[in-house]
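Note that one protein chain is taken out, while the other chains of the complex remain in position.
Note that the chains are named A, B and C in the order they appear, and that numbering of residues resets to 1 at the start of each chain.
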Amino acid sequence: MTVRIGVIGTGKIGRDHTRRIQQVLSGAEVVALSDYSAEAAKAVQRDLAPNARVYETGEELIAASEVDAVLVCSTGSTHEAYVLAAIAACKPCFCEKPLATTAEGAKRIVDAEVASGKRLVQVGFMRRYDAGYVALKRAVTEHTGAPIMVHAAHRNPSVPEQYVTPMAIHDTLIHEIDVFRWLLDDDYVSARVTFPRTCAKSHAKLRDPQIVTLTTAKGVVINTEIFVNCQYGYDIQCEVVGEAGVARLPEPMAVQMRLGAKLQNAILTDWKDRFVASYDVELQDFIKAAAVGTASGPSSWDGYMAAVTSDACVAAQEVEGAAIPVTSPARPGLYS
Amino acid sequence: MTVRIGVIGTGKIGRDHTRRIQQVLSGAEVVALSDYSAEAAKAVQRDLAPNARVYETGEELIAASEVDAVLVCSTGSTHEAYVLAAIAACKPCFCEKPLATTAEGAKRIVDAEVASGKRLVQVGFMRRYDAGYVALKRAVTEHTGAPIMVHAAHRNPSVPEQYVTPMAIHDTLIHEIDVFRWLLDDDYVSARVTFPRTCAKSHAKLRDPQIVTLTTAKGVVINTEIFVNCQYGYDIQCEVVGEAGVARLPEPMAVQMRLGAKLQNAILTDWKDRFVASYDVELQDFIKAAAVGTASGPSSWDGYMAAVTSDACVAAQEVEGAAIPVTSPARPGLYS
Amino acid sequence: MTVRIGVIGTGKIGRDHTRRIQQVLSGAEVVALSDYSAEAAKAVQRDLAPNARVYETGEELIAASEVDAVLVCSTGSTHEAYVLAAIAACKPCFCEKPLATTAEGAKRIVDAEVASGKRLVQVGFMRRYDAGYVALKRAVTEHTGAPIMVHAAHRNPSVPEQYVTPMAIHDTLIHEIDVFRWLLDDDYVSARVTFPRTCAKSHAKLRDPQIVTLTTAKGVVINTEIFVNCQYGYDIQCEVVGEAGVARLPEPMAVQMRLGAKLQNAILTDWKDRFVASYDVELQDFIKAAAVGTASGPSSWDGYMAAVTSDACVAAQEVEGAAIPVTSPARPGLYS
Partner (left out) sequence: MTVRIGVIGTGKIGRDHTRRIQQVLSGAEVVALSDYSAEAAKAVQRDLAPNARVYETGEELIAASEVDAVLVCSTGSTHEAYVLAAIAACKPCFCEKPLATTAEGAKRIVDAEVASGKRLVQVGFMRRYDAGYVALKRAVTEHTGAPIMVHAAHRNPSVPEQYVTPMAIHDTLIHEIDVFRWLLDDDYVSARVTFPRTCAKSHAKLRDPQIVTLTTAKGVVINTEIFVNCQYGYDIQCEVVGEAGVARLPEPMAVQMRLGAKLQNAILTDWKDRFVASYDVELQDFIKAAAVGTASGPSSWDGYMAAVTSDACVAAQEVEGAAIPVTSPARPGLYS
């Protein structure tokens, strides 16, 4: 059976997911497109999915009988309504991050999904599908003993002026927030932020770098450096320290060269290249679950927990050094 | 358009390629299966391709109007006849190695394909599609300057008793033979074999390890160690030395751990894991070309050159230290 | 000119330094020995310095006209008095850590040395002489741009029961406290301690691991993990993040091996092996300065600053999460 997919939002990521479904992945086909710019939707139709129908609104696309499952790739503020509509229509729905722009919005989705009685939503936290993190999780489970500390870094060469301090949480740390919950199989209980001196390349409205300390219910302490003007590259580092040993996230594959008095290999500079393979894996996973009418992988509960944690981290930015509690309600059975 | 594929030979590799086409790759579907054991073909039909038809013979499958393209995954001695039949039927054909069991057989395929006027055959040299070799080739092209030497190793933990000395060429070195021609964009002119003392774990009919020295038309010298009782793992090493620098094939992705007084990461032990991702890429490439009625990637000319070179290497095993010429006829324009 | 050295305290480290002077280093000779156990002093005399004279007390040794310079290797509580006596005698004095058991004691030494008008004291902070740290400091100075953060770890396989929580500062972190002041050319302004859950292998009176966060006058934030039951080895890690790049302390030299499905190299397990070469370098440096009647390298001011910082760290252990100020008086011109 081929899963018939409707894509809402045909900007960069919507176009890219359409290409994936049409040219790379197995078992699905894009049959519907929608964008607030009809032109954009038609361009993707023309380039990648000539048999797809273009809908005027996301709501119509979700309602269409020819659509089995939905991809929400539109601008963040529209996610909540589309996801709720997909749940109402009982159609599996892949939603790019953020699930909603507020924790309350994410909670409404959780409630609706719980009421529906089954998993229907996958959130686009692609790192869980990255071969490196998957291997790291296995190493931690099988070799290092129970985790006690995580040392991590999320570095970006530079950011534009509109990138302000809270975005370091909402747009950058958000990936660590989700992937460490999954990696450690744990929940956060507090967040603290430490600011070193701001780097020379930063902007007026951005305190960069910063170190976010998350503690978990099991007592793990996670220090993550966020440094978005690091100049040298896009670099994701993660080291887990356990009872019996230490494991590190693998560096991206690179050819080691000896050139000009340097033993060297390239570091990526564009974040889009870092986890590119994991987008294929997450969407294939969505297709597989959608084929039987459900969803797996990062859930709306995970999206909700990420929102709650982000809010605590942003609050922690505002009172440097203070430990801000991360409070989470009981986890519904659907997500256990 | 969905390419309708017929698979001849439903043993391990035929079953695996069927799974790939049905569950992983885009743009194709297995519609026909054939095996000398009808039971085997039916098992694959049942497990992976319920809509496929099982044919009694490969010839019938090739001739079937519902089949657009053919995968030859049967035992090596049958390859030549099936590939010639596919060419005669003007159907794109992916043939697992070896293209033929003799250089003459491979030459007959080349001649038939040239007579057909277009590329129809892709040989299953998957290493050309490995991300590591692709990155290495780019590093050599862009950074190290023109190649002068290659130092390589092909190591396997152990081999069964039926693995005899010439198989180190036909079954093992064959991959290096092809991938270095591609990596260097060059042709071989001679082969020499050096035997160190045979290792303690070797068998009576196997001189292991051995070092094969290939020289190319451009003057590159390639030393490849073949060691199939190395005990410690399946390990493929390749270093290219150019005019301005040196580049190494990346090691497979692995989590670095600190455990028990060792900084360590796993080395693979099963050859099937080493290039597993490249099988997906090579078959997707075949599907893409087959959709427009042709073939790309490793050609029957490459398969023929590999056969000619293998023969020279086996001859070189028999007169240790002697340089055996590798003679190749002019390359037909179809393959330029 | 040969510097005539008197060694006070002939236990493990005193014996080892005597061996160094007698058998490895250039320009000095051990002419006097003293220990609270006369037997111990005589044993070192017999084994390593037959021409040395054994004195009953350290004070007599310091006063002896044949002694040009003094090594204080006795138990920590005796250091202050011996160093003050050496300063009073105007003799260069190498003092193993700690310079004194209290910050006040260290301050008395500083005051005496300042009053003497010249550098006479070198404290045994050997890491400043380690080739790895020296190379790291050069990398930071020449390549990474001004430092902003340091991520460090000090790990030990296990500790005995008498090792209690404050010893993680006084005996373990003390080396990082000194070497980072030197590496960054900076002073500390606050200390904070975070405790993850205590590891399973820890003892009743030890909270292990812990993370100490030091901030500096220039705004650098240093996170150092102390984990003295890490099981896997003695491991010192240090990464400096600067305005333009990142530099890491080199791992100790080790042979990379491929064995038993692992790419591996040894990690040290005994702290005594980690900086063994730097003891030679620090003592040769002491001899060189003593030959001209003075001292260089880590000063009594550095020892004092280490004591002040240690006290703040121990205070920080007692109020987890609180930033404890590190206050230091103005630096005397002698140490600028």
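Remarks
Assume contacts are C-beta pairs under 8 Å (C-beta built on N, C-alpha and C of every residue); 3 or more make two chains touch, one makes a residue touch a chain.
Keep in mind that what you see is a predicted model, and the values were worked out from it rather than measured.
For the options B:44, B:62, B:140 or B:241, the residue in contact with the chain missing from this view is B:241. Here the missing chain is touched by one residue of B:29, B:187 or B:225, and it is B:225.
Touching the chain that is not shown, out of C:250, C:293 or C:321: C:250 (per the contact rule at the top).
Per the touch definition above, the residue from A:116, A:265, A:296 or A:328 contacting the chain not shown is A:265. Listed by residue number, the positions of chain A touching the unshown chain are 231-233, 235, 251, 254, 258-269.
On the side of chain B, the interface with the absent chain consists of residues 145-146, 148-149, 151, 153, 192, 194-197, 199-201, 209, 211, 213, 215, 218-221, 223, 225, 227, 230-232, 241, 243-246, 321, 323, using the contact rule stated above. In the full complex, chain C touches the omitted chain through residues 22-27, 131-132, 135-136, 138-139, 143-144, 244-250, 253-260, 284.
The rule is simple: only the chains that are shown with their structure count from here on.
Core chain by CA centroid proximity to the global CA centroid: A.
Taking shared numbers over all numbers used, the chain B to chain C interface scores over half, which places it in the same class.
Among the remaining chains, C is positioned farthest from chain B, on the basis of C-alpha centroids. Chain A and chain B, compared by their mean Cα positions, are separated by 38 Å.
Centre-to-centre spacing of chain A and chain C amounts to 45 Å, using the average Cα coordinate of each chain. Taking each chain's centre as the mean of its C-alpha atoms, chain B lies 58 Å from chain C.
In chain B, the residues touching two or more other chains are 254, 258-260.
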